[in-house]
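A short worksheet on the structure shown next.
In this view, the complex is presented without one of its protein chains, the others remaining in place.
After this line comes chain A, so read on.
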Amino acid sequence: MEFLWAFVIGGLICVVGQLLLDLFKLTPAHVIVSFVVIGAFLDSFGLYDKLIEFAGAGATIPITSFGHSLLHGAMAEADQHGYIGIAIGTFSLTSAGITSAILFGFLVALIFKPKG
């Protein structure tokens, strides 16, 4: 069942992105940036955690979860260290994603030849 919900919720989030592209003629960069900000905003009321509980990877794989993780990590540290904790914790949960994206991106660019 969790597989079905991951598919449906993940797909629906992408449909919202497609509508922003087609109807409002936004560039892909604007759409992704909006999604990250929306994800961070939804974390404010614990809404995104509920979505993750419900949809699993359907909520953690879309880029909205990047914004959510940034704020989530920041708030976890802020509980202990106050305002400076926001700076300490921002990347604590997204470190794996960013590190692997840089590492694999760099290695692939070294090895492969550009296409087209």
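Definition applied: a contact is a pair of C-beta atoms (placed from the backbone, for glycine too) under 8 Å apart; a residue touches a chain by one contact, two chains touch by 3 or more; residues count from 1.
Just so we're on the same page, contacts and distances are computed from a predicted model.
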| item | value |
| --- | --- |
| From "Beta-ketoacyl-[acyl-carrier-protein] synthase family protein", "Anti-sigma factor antagonist", "Stage V sporulation protein AC" or "Sugar ABC transporter permease", the hidden chain's UniProt protein name | "Stage V sporulation protein AC" |
| Touching residues on chain A - with respect to the absent chain | 2-3, 6-23, 28-29, 31-33, 35-37, 40-41, 43-44, 55-58, 60-67, 69-71, 74-75, 78, 82-83, 86-87, 90, 96-98, 100-102, 104-116 |
